[in-house]
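The block underneath contains the structure these notes are about, expressed in structure tokens.
In this view, the complex is presented without one of its protein chains, the others remaining in place.
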Amino acid sequence: MTAVLDRAGESTAAPSPVRTPRRQRRRLGDVIVPVFAALAFVYLLVPVAYTVVFSFNDAGKTNLVWQGFTLDNWQNPCGAPQVCEAFANSLQVGVVSTLIATALGTLVAIALVRFRFRGRASANLLIFLPMSTPEVVLGAALLAQFLTLRVPLGFGTVVAAHVLFCISFVVVTVKARVASLDPALEEAAADLYASPWQAFWRVTFPLLIPGIAAAALLAFSLSFDDFIVTNFTSGSYTTFPKFVYVSATRGIPPQANVISSFMFVLALAIVVLVQVLGYARSKKLRGR
Amino acid sequence: MSITAALGDSVAGVAAEPPRRRARRAHLVLLGPGLIYLVLFFVVPVGALLATSLYVPVPGGDVGEYQPAFHWQNYVDALAQFWPALLRSFWFAFLATVAALVIGYPMAYVIAVRARGRKLLQGLLLVLVVAPFFTSFILRTIAWKQILADDAFVVTAMHFLHLLPADARLTATPFAVVSGLTYNFLPFMVLPIFAALERLDPRLLEAGADLYASPVTTFRTVTWPLSMPGVVAGTLLVFIPAAGDYVNASLLGNNTNTTMIGQVIDARFFKVLDYPTAASLSVVLMVAILVLVGAYVRRSGTEDLL
């Protein structure tokens, strides 16, 4: 505080030979860092753009070389065999595993933040371990178990596997939200005659919704885009990433790009909408 | 007072059970389903994996038929044959992590610090970071392969500028694999660093400058140490999946000097039906990563991250 005040009085007295070069260096840094970051964004987005552009390629069967612009692929997204079936499977797996993982993970997150109990450290470790295990090991372990128990591979085994790797991410996401809640809010609810059950549904849960929604979105995107664990646990069941991987050797039909681009645009629209709405609301709040 | 009496009566009935015991059971109800799930689908399968890694072939049986045993020799054989792939996996994952940090930190810095206060811009930049998640991981990797292809713009331009020898190529090289890994896991680096930098109080930076630190010194002594939790989280989120990945290696690599351990495990499981070798390699990979992660987290002093 004193330093800040001192500085104000001193700015005119500061020796100019020291100040000038520092100013210039700061301006150089002002330019270099954003330019570097902009290049990084290009690196990140070029393959996405490539995927979108090639959804308009008049490619026929193998979508490797640019053949000319067409809207045919977009007008007939299920034109290639199996594309839409795989896509539908992925949606189903994604929705079911998201629901299960979000429900289980949310409960665990609340317990970990709100209660002090013996074995809490072990519970935390159990949550952390699946996240620090490479997917190939998760897949191999689940496959080893399914083979041992002679469980037929398919929709059920894929969902079981996806729930597993989603739970930990849900717990971590929701935990942050629970930790940011003032514990006095739950106490106030109890003080105002709400039973623990009512306090949860009327106060805690509504306030956790943003965190839970974020966790669910994360879980869905992890599940929807998963290939490695799915490859181990799916048998002959095909999801969209698996379909793309398998057809990579023969050539991927442009319809895969269409579906991927469609999901991209849809997700982008949702996220941008949420951002803009949130921005508008915070503006309105501040305005009053 | 009437309300006291009314409430009191209704309360007396509910209060029959001692509250302490009930409070103690609440966390079990909440934790139970999730933890039981993790035990059934993580702990038990890892146990199954351990067991499988010690199996031996059924004498005179078909390919892919094994029986329980304690054949520790499986580990020795697997490592003797595949240690180069294992080491290469860690090496590639390390390179990708460093590259992702170098590329991702400035991105996170620009979004969190330079765009601070401009909420809409910040939001849109964040959307761009997560945007790749919304297109298929495998399609993006294939796109990357096309971009690095022999007759595509990048290689042609580099040949023209003599940045690349005329007969050299980018696809099917270790470079292609590492750049693919970097590319695919970059958002996992950016997001935690962004979260750490966003929490950073801008007044700290002003205080740094106020105490006559140059921007570089301010960064080194204030910004970097305070963003450490994000850096640790980001490096873990890149390193762990990169070490086990095989999509990049199989789509962008060749079959000689880019083979990663994930490819080997996948091939042992599905092509050769050599379950014990695949399982023992998986166990080795898991243990190695846990040891590395544990040592790293301990060294960086961010245990509470867990």
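Letters A and B mark the chains as written, and numbering starts fresh at 1 in each.
Everything that follows uses one rule, which is that a residue touches a chain if its C-beta (ideal position, glycine included) is under 8 Å from a C-beta of that chain, and two chains touch if they have at least 3 such contacts.
In the analysis below, contacts and distances are computed from a predicted model.
Taking the options "Glutamyl-tRNA(Gln) amidotransferase subunit A", "Spermidine/putrescine import ATP-binding protein PotA", "MoaD/ThiS family protein" or "Choline dehydrogenase" in turn, only "Spermidine/putrescine import ATP-binding protein PotA" matches the UniProt protein name of the chain that is not displayed.
Among A:190, A:246 or A:268, only A:190 touches the chain left out of the display.
Of the listed positions A:37, A:93 or A:203, the one in contact with the omitted chain in the full complex is A:203.
Although one chain is not displayed, chain A still touches it through residues 182, 184-185, 187-196, 198-199, 202-203, 206-207, 285, 288.
Just so we're on the same page, only the chains that are shown with their structure count from here on.
We define each chain's centre as the mean of its Cα atoms; on that basis chain A and chain B are separated by 13 Å. Taken together, the chain A residues at the contact with chain B in this complex read 3-4, 7, 22, 25-26, 29, 33-34, 36-37, 40-41, 43-48, 50-52, 54, 64, 103-105, 107-108, 110-112, 114-115, 117, 123-138, 140-145, 147-148, 160-161, 163-164, 167, 171, 193, 196, 221, 225, 227-228, 231-232, 240-241, 244-245, 248, 252, 256-257, 260-261, 263-264, 266-268, 271-272, 275-276, 278-279, 282. Across the interface of their complex, chain A is touched by residues 7, 24, 26-27, 29-31, 33-35, 37-39, 41-46, 48-49, 51-52, 103-104, 106-107, 109-111, 114, 119-120, 123-125, 127-144, 146-147, 183, 186-187, 206-207, 210-211, 214-216, 236, 240-241, 243-247, 251, 261-262, 265-266, 269, 275, 278-279, 282-283, 285-286, 289-290, 293, 306 of chain B.
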